[in-house]
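Only one protein chain is missing from this complex, and each of the others stays in its spot.
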Amino acid sequence: MGKIQRKIITVEHLARVEGRGMIEVYREGTNVKAVLRLVEGPRFFEYITRGKPYDVAVDMYSRICAICSASHKLTSVMATERAFGIEVGTLTKLLRKLLVYASFIESHSLHVFLLALPDFLGYPDAISMADKYGTEVTKGLMMKKVANYIQAMVGGREIHQENAIVGGFGKIPSREEMNQAYRQLEEIRDTAKIAIELLASLDMPKYLDGEYNHVALKQTDEFDAFGDVVASTSGVEFPVEKYREYLVEKPVSHSFTKFAYLDGKEFMVGALSRLAVNGETLWGESLKIYKELIDSGKLRFNNAFYNNLAQAIELLYFIDASLEVLRKLLDMPLDNDRVEVKPKAGVGVCITEAPRGIVSYTVEYNDKGEVVFADLVAPTAYNFNTMHRDVQRMAEGILADNPDIDDDEFIRYLEMVPRAYDPCISCSVHLIREA
Amino acid sequence: MEKRELRVGFYPTTSCYGCQLNVLNIEDKLIDIFTEVKIVCFHMATSASKIEESVDVAFIEGAVVTEDDEELVKKVREKAKYVVAMGTCACHGGVQSANIGAGFSLDEAIKTVYGENFQFDMKVMPPRPLDKVIDVDFYLPGCPIEKEEFLYFLATFIWSTWPEQKDFPVCQECRQKGNPCVVIEEGKPCLGPFTTAGCGARCPSLGLPCMGCRGPIKEIQRVDAMAKMMEKNGVDPLEALKRMKVFGGHSDEIIEKFKSLVRGE
Amino acid sequence: MPNNNPLQPKKAVIKKVFKVTPTEKMFVISFVDPKDQEEFERNYTRPARFVQVNLPGIGEVPISLCSPPTQKGFFALTIRRVGRVTTVIHNLNEGDYVWIRGPYGNGFPIDEWKGRDLLFLSAGLGMAPLRSVFLYALDNRWDYGNITLINSARTKRDLLYYEELEAIARTYKGDGVKVIQTVTREEVEGVCKGRCHLYIPQANVDPKNSVVIMCGPPRMYQSIFDEVIARGFDPDYIYATFERRMRCGIGKCGHCNVGSSDSMLYVCKDGPVFSYRQVQRYPELME
Partner (left out) sequence: MRYLKLRYEDRDRLFEALRKYGEIYGPVKISKKTYDFRKVSRFDDMDLNYVRTISPPKKFVYPPHEVMFEIDREKGKVSIPEEDMGPIVLFGLHHCDIEGLKRLDSVFMGYPADFYYSRRRKHLFIVGYDCKPDEFCACNVTHTSFSTDGFDIFLHPLPDGWLVRVLSERGQALADEIGMEDASTDDFKAFERYQEERRQGFKWDMDAYVLRGVLEMHRHSDVWEELSEECLACGNCNTTCPTCRCYEVRDIPSIDGVHAIQERVWDSCQFEHHALVAGGHNFRPTVADRMKNRYNCKISPAYGTNLSYCVGCGRCTAFCPAGINFWENLQKLSEVSKHAK
């Protein structure tokens, strides 16, 4: 296409996303080149955590991202426990599940109700949506509030959960708190179904229809955020420890985030990918709804815009999963099974599913328990390559349909693409150099 | 006192967006916030954000790292009556400034993370807190900020005055809650006596040492006294300073003490 | 409303606002409920006591009364815009409400000075409480001998009540009342130059039978004490007001306690006016 001269617009600040993103579009009639730039300042976490004691390091890793701070904290904590050869108790494992599920509900309800829905309903933000969609917005906020209550109950606070530490938890929540959490979860359960109906009723732009390679942690018995094997819809599978050989990154000059490749091609992670890989392991009402949406074609895996609907399904599933975990917790003794931590030299690798997709951690410690080497890859970094390709495909698709669309309308459509991925740009900009 | 509509803006630089998210986490008052004041710019929440318009109060989150950050904060300073440094990144440089003045080199950082011969097309600098770039009127510390304190700040501006800043440590709140003292009880390296209050001593109430996420108290930075206290509990001074610097990256006393220790005084 | 809460502020309305200097305004205030005004006047007998001005939801500040007890039906406060609460007060205008409690503090023991000459020494904002004493003395002119007032400030604009004091000087010309106004930071005609110490010799008061009344920044007190004693003024009749942080005004909140271990006193309850002898007894007052 050659270098197109006329640059029409730059979106300085991508709205309703986490972190600083920009879109630059060069357009000449129907010739177009769209560049998505992720320019949130780099913070070099792998570099600055070197030499820090393990308990300080995991608290720093939690600061990589606010929305999925629970995933970053727990993944770095579990990687550290693998490096020290520590095995945690069942109460800690259950509480960790509850904490991650609550962070999923909080993150998805934030994205579905506050960040993505305004796009599809033609509003600048959720608050202005309140005139026509008042109940949906307030119910969405209540769901987010309940999820935050659980994150604070288990993790000590809603963002950067201090209570989750290497070896277990500082303080165990009381039975009354858990009973209250259980009641509140039941109250917000129907909001998840409202979100599913709302998103299923909208028709997604077709411009992104195409071929996606979905990657997620492989689940055998039930849909979950933890696992030891990474699987993909292209059939490639590999154990967690080998992620740096299979998922290769190359830096690009226009962004602080890099492109990621699996077998030389871009791939996608996130809610849609989890359903693509493990949809069958859902259970209860969410499995029933999932199957209906697949058969009716309302949910398809060949278009990134369905990620929002996938998140809505996960909302319902993780509410049920949290209720299940709470039932188990409420009929077992609640005395703290926190493990004594004796640091020793070693390397720990751990991948868990964060709301936006798999997050990978490799941390190496010396015998004093200080960080020697760290490699952290966030989901949005894995998605950046595919997102960038989709912005370009969306631009071409729109211009093919109606070439004389005016610039503002054109840009408003393009902005919807990164928002569909629910990007977390602050996480993505601190990647490690090639293996 | 008639109630004029207060114009408020939220502007992010380099950070984890936790402080802005915590504003969105005030679920039961979020709609009041959007109706009681005029939100002029809040990219994370609304695409109807006009960044060039003037505001009464500008909440700026994050440390200044890229040239875009610097340009943004200078532009906001001109157009805002009050600038509030929101969050420990803006107040003290945050976690990303943990090694400033203690062995941080930007080139090595870029080399470690992005590989040998790599050039961005945007200039990158070591992270700085807001008051190293522009004049800051008020400091709202915390990692992330406290919801109640944010509402207090906003309310004082609505009542046409300004907030009182806390100059006392977390210990005050910890003792008021009747928590056992983590330092005396288990000799843990708790930064409570040194960190700005406002969180209700959340971590010591969980039996964990305070890690200082609200940044050091501006006036009394008893760095030597803290180092001595932790030394008595078996934490060697260099490691004590490392812990103090995690959220107190740009405190001159700590950097000086760190340098003197490294020189082996 | 239970009236046995000593900290309960009473509602008052701003009658008039005068711009005294670029940073000070005088507010003429009176209580909304006449009974409160009556009770206030019953308690306010000695000049230069202080009140706590309370803006509910904003904060509370201690301000000296600059109107003498002889003026009934209202009271006046001269407030400098210097902090969180005073800035909001400066935005208030006539008809707005403030909440007041007091009067607190001891005020100047002027009833013990009958028959003596009076020498007023003031600097900067110190003129506000001294205005209350000065006007009280003029309202009972026959009780006192000659009166000299030396008002000083950095610049002419900062001189509190400059015109009012000049007018008083003219009307009381033949009656032994002398007003000297001086500035320290600029040469300007119609006003003297230098600190108030320099003009003590020009005061038409007999040191043997005088009372020295002073108010200003604490750092000036020691030099004035030495100066007046050197000039033969009676050390038992030298009085000054002192400033401390105050949150209650009735000796409960502990901020204004002064003294050392053999005995402590409260500047708000036992002061803020202290005599020279008391300053000798409690040297911490000067620290």
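Labels A, B and C are assigned to the chains in the order they are written; within every chain, residues are numbered from 1.
Going forward, a residue touches a chain if its C-beta (ideal position, glycine included) is under 8 Å from a C-beta of that chain, and two chains touch if they have at least 3 such contacts.
Treat the numbers as computed from the prediction; the structure is a model and nothing was measured.
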item	value
Shown chains that the omitted chain touches within the full complex	B, C
Candidates B:122, B:181 or B:261 - the one touching the absent chain	B:181
Chain not shown: contacting residue from B:73, B:86, B:136 or B:154	B:154
Which residue of B:40, B:57, B:213 or B:226 touches the chain not shown here	B:226
Hidden partner interface residues of chain C, rising order	1-2, 4-9, 11, 54-61, 80, 82-83, 86, 97, 99, 218, 243-245, 247-248, 250-255, 257, 259-266, 283-284, 287
For chain B, the residues touching the chain missing from this view	1, 3, 29, 32-33, 36-37, 151-152, 154-156, 158-159, 164, 167-169, 171-172, 175-176, 178-181, 183-186, 190, 192-194, 219-220, 222, 224-226, 228-229, 232
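In this text, only the chains that are shown with their structure count from here on.
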item	value
Whole-Å separation of chain centres (CA-atom averages), chain B against chain C	43
Length of the line joining the C-alpha centres of chain A and chain C, rounded to whole Å	66
Residues of chain A whose C-beta touches two or more other chains	none
Multi-chain contact residues (two or more partners), chain B	none
Of chain B, residues touching chain C in the complex	1, 159-162, 164
Chain A to chain B touching residues, read off their complex	12-20, 39-44, 46-48, 51-53, 56, 59-60, 63-67, 69, 110, 114, 118, 124-128, 130, 137-138, 141-142, 144-145, 148, 156-160, 162-163, 165, 170-171, 251, 253-254, 256, 258, 415, 426, 430-434
In the complex with chain A, residue positions of chain B that touch it	12-19, 21-22, 24-25, 27-28, 30-31, 34, 43-49, 51, 62-63, 65-66, 68-69, 94-96, 98-99, 104, 108-116, 118-122, 124, 127, 143-144, 202-203, 205-208, 211, 213, 239, 242-243, 246
